[in-house]
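Read through the structure below, which is laid out as structure tokens, and then see the notes.
With one protein chain removed, the remaining protein chains of the complex are shown where they sit.
Up next is chain A:
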């Protein structure tokens, strides 16, 4: 029997007892469907994290904070040196987060650590409005551009960190409101940023628009300023503050050589912690999150695999029945000179085909269900997280699912296939 006939016969035979095959296919389908969705969720979330990390960027940056001593359980004692309330640099969105402010002295000692290329306090600035020429003024957030970060640009270039001119990238949603006809028209124009200090004095700064940024999660609707612009804004904002308030920061950004060995980073971090600072890389923050996601996905996948194992026994059962039913046919084929190997092939191919049907169906329907869920969730539950596709499909992962199921089906098929291959033709022909 040639290969084509073997496959054709196996397919034909598997369709001979339709109800039985459909039921087995269904049990595989359930496993494959679940596996498709769970791994799809894993892929989706991780993809989201990866794109987010890329836009936060800066894989050569450690964020350094000075953590309050937290050795004891129970209520934390009041510490008058914990971050000053009047500091403009208190970490955003972290209430109850007990941090001790970093001073210029701290920055100096951090800068002295081996492996630290540079240390910069993280400045947070909040301008009152932005405006182009005499157009309408809008409220806006401004973030600082860290080299290494990747801005998702609709037009123009990223603000130049090394430049001594004030440069800014505007979010795409501000282009029309600011009075530009299109993205390209905004490039080269001057943007006015107004900022008020604690004493109520408002000052205005002018920056060149060098780029238009797409609204990613990290880019969101913030303007991205280069280093000199950020510092200028900070100075304007700090007018009237005491020197110690102005020079206390919640965080500092340390750069290191990202091409160095993993061990260098570890020593750098332990040096930091020896001095009482906590250093976290973007990897650290995202990595632990990813580990949690991976763990959850792994557990979900395990459930799907258990379902598939059960389906494997279904395949064994189906094929054993098939072998039993076709005892005489097997006997006849053997009598007519079909070798045991080919008989084995015939039945294991049948198993593999059943596996293929179940897994292809499961993956196909799983993808449809995933896309359906994405469409529904994007407008409801996940509306606040633009760019997150909850269920994403990686072709390699889907192919793996199908191949693994086919492999499992093959393994399940070996038991009945061996039985068929070993049948004695005369005994089989006598079988009533």
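Operating definition for what follows: contacts are C-beta pairs under 8 Å (C-beta built on N, C-alpha and C of every residue); 3 or more make two chains touch, one makes a residue touch a chain; residues count from 1.
As a working rule, contacts and distances are computed from a predicted model.
Per its UniProt record, the hidden chain corresponds to "ABC transporter ATP-binding protein" from the list "ABC transporter ATP-binding protein", "siroheme decarboxylase", "L-lactate dehydrogenase complex protein LldF" or "Isoquinoline 1-oxidoreductase, beta subunit". Only one of A:185, A:286, A:305 or A:338 touches the chain withheld from this view, namely A:338.
For chain A, the residues touching the chain absent from view are 1-2, 5, 9, 16, 328-329, 331-333, 335-340, 342, 425-426, 429.
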